[in-house]
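Missing here is one protein chain; the remaining ones are kept as they sit in the complex.
Showing chain A:
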Amino acid sequence: MENEKPQPAPDCPGHNEARRTFLKQSSLLTALALAPGAVVRAAAAELDEKVAAAFEQVPLKLDVNGVKHKLSVEPRTTLLDLLREQLHLTGTKKGCDYGQCGACTVHVDGKRVNSCLTLAVMQDGRKITTIEGLANGDKLHPMQEAFIKHDGFQCGYCTPGQIMSAVACIREGHANSEGEIKEYMSGNICRCGAYPNIVAAIQEVRSGGQKV
């Protein structure tokens, strides 16, 4: 059956447009308040996308692995994309971008956070620790050592997230039994199925009593 009538897209990205419109309007208001008339006229004309872009940079201060950064980012940039694409800290992984896999787990002020689920601008002034900042120079963190010893990974892609989550799991006091560890680590998916080895690594670090 040939159907010549144009088909509307069943999943048309309406929410994007709404967001754009909102941003345009708000940047237009800012423009009215601050900018010379030419910019306002440009914004009113079809150039509005470009103008909106110019106003879409927000200053941001972050401490990442002990290094202070003064940045300027778009409000829609996630912490994950900031780390990977702008700071080139690619140890933090993207496995879904929806908070469903844990590959992007980092510590924000010591607590585990899915960095894909938080906008970078929301973390202004905070201390971020990524997998690259976990070891003490050349000396690996005990959890990193335990992952190597127990073979807590295969392809290694989920590993940074697993390790950051595992450290937090112990700090939170959620590593008191195998069952509890499995429950509190279930936000970190490992498609290679290294789970039993990861749990063994966490148990060893937990019972070793080292500071994590």
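In this text, contacts are C-beta pairs under 8 Å (C-beta built on N, C-alpha and C of every residue); 3 or more make two chains touch, one makes a residue touch a chain; residues count from 1.
By our rule, contacts and distances are computed from a predicted model.
*Asks:* Going by UniProt, what is the name of the one chain that was not included in the view, given "Nitric oxide synthase", "Sarcosine oxidase subunit beta", "Xanthine dehydrogenase family protein molybdopterin-binding subunit" or "Phosphonate C-P lyase system protein PhnK"?
*Replies:* Spelling it out: the chain absent from the display is recorded in UniProt as "Xanthine dehydrogenase family protein molybdopterin-binding subunit".
*Asks:* Name every residue on chain A in touch with the hidden partner chain.
*Replies:* Counting only chain A, the missing chain is touched by 1-4, 6-7, 9-13, 16-17, 20, 46, 49-50, 52-53, 74, 76-77, 81, 84-85, 88-98, 100-101, 103, 130-132, 134-135, 140, 144, 147-149, 151, 153-160, 163, 181-183, 185-199.
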